[in-house]
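Questions regarding the structure given below will be posed in turn.
A protein chain is absent from this complex, but the other protein chains hold their places.
== subunit A ==
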Amino acid sequence: MRSFRTYVSLIPLALAGVLLPGAAFAQPSGVLVIAENETPENLDPANATNSTVNQLLIGAYDTLVQFTAGETQVSPRIATAWEISEDGLAYTFTLREDVTFHDGTPLTAEDVKFTLDRLQAASANVLNDMGPFAGAEVVDEKTVVLRLSEPFGPFISALSRIYIVNKALVEPHMGEDNARQFLAVNGAGSGPYQITGYSPTEAVTLRAFPDYWGGWDGSHVEEVVFRYVSEPSTQLSLLQRGEVHIAPDLTVEDKLALMDTPGFKVDIGAAATPLFFAFNTAGEGPTSDPEFRRMLAMTFDRELHLEQVLMGFGNLPDGPLPVGWLGHEPGTEAEFDLEAARALVDENGWAGTNLLVRYLPAIQEEQRAVEQLQSNLSQIGINLQAEGMTWPAQAATVTSIETTSDINMLYNFPSFPDPHAVLNTTFNSALSGANGGYNWSQYSNPEVDELLNAAATSSDPEERAELYRQVQRLVGEDHVVITVSNPGSVVAMAENVSGYVYNAAHHQTFNYMDISLD
């Protein structure tokens, strides 16, 4: 992926105004500018479910445990060790001794408890993924117990998005809104970087915190600037001019071109954000017939999509769960076979059926996938009408079964790399669209629900893997979705950016704390 003509890369390097080449143990130096197309809603750790918020907080706050970039296993951060009680209902964490917040206050068990209490009081979005979390108790200054009302297998993983706030700083601002207004524009963390400038429609600036408890070994940048630029063409111009170093939102064509352009490189991260065509399984329409869905499931050519639409940037999906994940079961989804689908259409007299798909036309990949499906279906006599929408509008249509279209397109963005985050979200009837979730197929299969719930409450990986394999087989037999793709996370950057690694547990963020500019 790297360009071999490295001499030319000296030009943007000079433009970027880098002071010194990165040497080990150097003071953080240089300014890293990252373009981002979506402006952040605010800085509140309660909203860390949103990647535009998460990417700012990931370096400014600490968590008990973490997924570092490139890892799919959770590792200690503020917590040095943890113990899980026999019944799986109590998690006891031992905290590091040397952690201090940016104002010098030591981080203690009180801060962990305060953080979680506040998130509960504020009905925070990050708690949506914390399952049956019940509450926190302080044992002593460096020991905290988190209690659950029932066992929850991925609990430790879910804690990777719980950013610990400084109780002494935040408590006076709790007021009526649980400090939402305060934390929306102020930092209260202990991470390696400190948010120093917040203009949410323009730019956000973070600066290396000199007294960071973790120290500053290796090469790092002194300042990180997120610049909010929505137009892909503007991002490209800024990257070419050397005004930004990382540009994630270019068109696929431009990314492809930059791979062979001296001075630039393109990183392809193995993202795990499957894109689905979700069939309405509960409505009155033709897709409520499993046999009809079996026919539909055979009409999408994933290989062609990967080649022509994603230009090879991604992995071929094999079922809803990304290949290689715990409990992945191969071969559960029907393969592309237009002739077999045509035979079913003829046999059942389905020719002339009208279907409606809703999608987000602003997303290039969705637009093209819809066109591809339309073209294939028209070849076998089925008319697919496409309705492009905005996200809130589309999300509102699935809140009742009656208004759910035959097919909906949506991505799954797992909040941590665990099968629960993909399969439970997409297939549990408790999270159907009508129940405010992302199971937009309105799929309800008591057997699947039971397996998903059993897998969630188990902490034995082998047992969980087997339960998830069964879920995938059942869902495959019911033809609930077509898994369209597993698009890679493709990020274009200047050649002098080193240390960038895609983080599957924090999709659409950047490990700027590990990046340096050569």
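Heads up, the rule we're going with is that a residue touches a chain if its C-beta (ideal position, glycine included) is under 8 Å from a C-beta of that chain, and two chains touch if they have at least 3 such contacts; residues count from 1.
Note that contacts and distances are computed from a predicted model.
*Asks:* Have a look at "Thiol reductant ABC exporter subunit CydD", "ABC transporter permease", "Formate dehydrogenase" or "Ferrous iron transport protein B" and point out the UniProt protein name belonging to the hidden chain.
*Replies:* Per the UniProt record, that chain is "ABC transporter permease".
*Asks:* Sort through A:415, A:458 or A:483 and give me the one touching the missing partner chain.
*Replies:* Spelled out, the listed residue whose C-beta touches the missing chain is A:415.
*Asks:* Where the complex has a chain not shown, which of A:286, A:437 or A:488 is the residue touching it?
*Replies:* A:437
*Asks:* Who touches the missing chain here, A:288, A:399, A:444 or A:498?
*Replies:* Only one listed residue reaches the unshown chain, and that is A:399.
*Asks:* Where the complex has a chain not shown, which of A:123, A:149 or A:378 is the residue touching it?
*Replies:* Looking across A:123, A:149 or A:378, the contact with the absent chain belongs to A:123.
*Asks:* Considering the whole complex, not just the chains shown, which residues of subunit A touch the missing one?
*Replies:* Residue positions of subunit A that touch the missing chain: 31, 33, 39, 41-42, 44, 47, 49-50, 123, 125-126, 128-129, 177, 180-181, 184-185, 197, 199-203, 205, 225, 227-231, 233-234, 237-238, 240-241, 243, 390-396, 399, 413, 415, 425, 430-431, 434-438.
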